[in-house]
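Here the complex is missing a single protein chain, while all its other protein chains stay put.
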Amino acid sequence: MNKDLTKKLAPGHATCAGCGIPAIVRTVLGATEEPVIVSNATGCLEVTTTIYPNTSWKVPYIHSAFGNVAATASGIDAAQKALLKNKKLKKPAKIIAFGGDGGTYDIGLQALSGALERGHDFLYVCYDNEGYMNTGGQRSGGTPYGANTETEPAGSDSFGKSKQRKDLMEIVKAHGIAYLAQANVAYLADLKKKAKKALKTPGPSFLLVLQPCTNLWKFPTSQYVNIGKLATETNFWPLYEIENGKYTINYTPSNKKPVEEFLKTQGRFKHLFIPKNKKVIADIQKTVDENFKKLVKKAQAS
Amino acid sequence: MKVSFHFVVSLEIIIYIFMEKGGIIKHNINNAPKTGDWRFMKPEVDASKCIGCGSCIEHCPEAVMELKSRKIKDKNKKIIEIDYEYCKGCGVCATVCPVKAILIKK
Partner (left out) sequence: MAKIKSKIEAMTGGVAMAEALRQIYPDVMAVYPITPQTTIIETYAKLKADGKVQTEIIQVESEHSAMSATIGASASGARAVTATSSQGLLYMAEMLPIASGLRLPILMCVSSRALSAPLNIHGEHGDVMAVRDSGWIQIFSENVQEAYDNTIMAAKLAETVNLPVMSIMDGFHTSHTTERVEICNDKSIKDFVGTKIAEQSLFNFKNPVTFGALALQDSYFEFRLDQEEAMQKAKTEYKKICAEYKKISGRKHGIFETYKLDNADYAMVIMGATVATAKDAVDELRKKGKKVGLLKINLYRPFPYKEVGHEIAHIKKIAVLDRAISFGAYPPLYNDIVSSLHNAGSHKQEIASYIYGLGGRDTLQKDIEKVFKDLEDGEISNKIKYLK
């Protein structure tokens, strides 16, 4: 195993072959030399890395429940402040919370909102695989329009998810935190830069990281990087930062690809390629373009 | 019959006494399954082609790629080596390699 990369998270965990989550975790954890405490919501990452008696975590780690990772992290932050005050702790540690899109957009949104409003000193990393993947691919608030999932499947009467996904970046931005960024597991250098910035920022910070799921987006195990890149090359998942309310787009594709290039690689969008659903692809393209235009405007106004 | 019952009960008690309170566990790599067992395809590095760029290292989900110094044709080169104990054979390394130095074989 790679000695450097496995200093904080060891191999021998049960993530699917070709899963992007470990790369996200190792990149974020590797962005600091300070001691780190990890709080993790129930989900793919938690279940695959802590099957008794094995734990792949070589840093202090806590999993308590599904929708409360930000609240648990709040408790750790308060305890840290108390321990520092009582001189039981000399140097503060970095508190990093990991949650999937299910545990962040939906059931964990309240706890995240509370933790951001209270201004706890922690980094929240949402690994977004656009569905409740650990439980078999049910739709979440982060699932994109038109995707086929187990609880909102495509069929003769449906083209899959009928509503747009939540704009989580805007929701988090509305809490007025100093640093948040959208990243992609296919661009690890960019993710590492953002993680470093986030960890240096006092108070709460937030990273939303796209993580293509080989199992439930339905693509071959070797493809997460290529598909992740397509997501950004089509403007479906732009890379940007919001620092103190100022937007910066980190990468504008010189040859923007049509969103169809991204959709056709995955089994979860296969149903969109029948004539009946052509309009859905057109709608997706329209939304992607509109959203990117809005983002560009915000970046220019910043 | 009685002997085997006592054996089973004692084993349970032993597990129970040595069990971590609250299920709070420490990392021990020996407790981890050797996920190399999952493989049905195996990535192999072509040492002559590998340029030691390290692109595959951070994308590998199992972190089994490491640059090692090797003598290739009388020259010291840094080449990727794979830890097959944990490699699940996903093939991500082959797709990100800029010079197609990794081949996926059965």
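Think of it as A and B in the order they're written, each chain with its own count starting at 1.
Convention: a residue touches a chain if its C-beta (ideal position, glycine included) is under 8 Å from a C-beta of that chain, and two chains touch if they have at least 3 such contacts.
Source: prediction; values computed, not measured.
Within the full complex, the chain left out of the display contacts the shown chains A, B.
For the options A:Ile76, A:Ala154 or A:Leu239, the residue in contact with the chain missing from this view is A:Ile76.
Residue-wise, the contact with the chain that is not shown comes from A:Ser39, picked out of A:Thr15, A:Ser39, A:Ser140 or A:Asn184. Contact with the chain that does not appear here is found for just one residue of A:Asn2, A:Thr15, A:Thr32 or A:Thr50, A:Thr50. For the chain missing from the display, the contacting residue among A:Leu89, A:Ile171 or A:Val296 is A:Leu89, taking the whole complex into account.
Subunit B residues in contact with the hidden partner, per the touch definition given at the top, are 12, 15-16, 19, 21-27.
The chain not displayed touches subunit A at residues 35, 37, 39, 46-47, 50-53, 55, 57-65, 67-68, 70-76, 78-83, 85-86, 88-89, 93, 110-111, 113-114, 117-118.
We adopt the following convention: only the chains that are shown with their structure count from here on.
Subunit B contributes residues 20, 23, 25-29, 31-35, 38, 57-66, 83, 85-86, 88-92, 94-96, 104 to its touches with subunit A in the complex.
Of all residues in subunit A, only 1-3, 5-6, 9-15, 17-23, 26-27, 50, 52-58, 188, 214, 220-226 touch subunit B in the complex they form.
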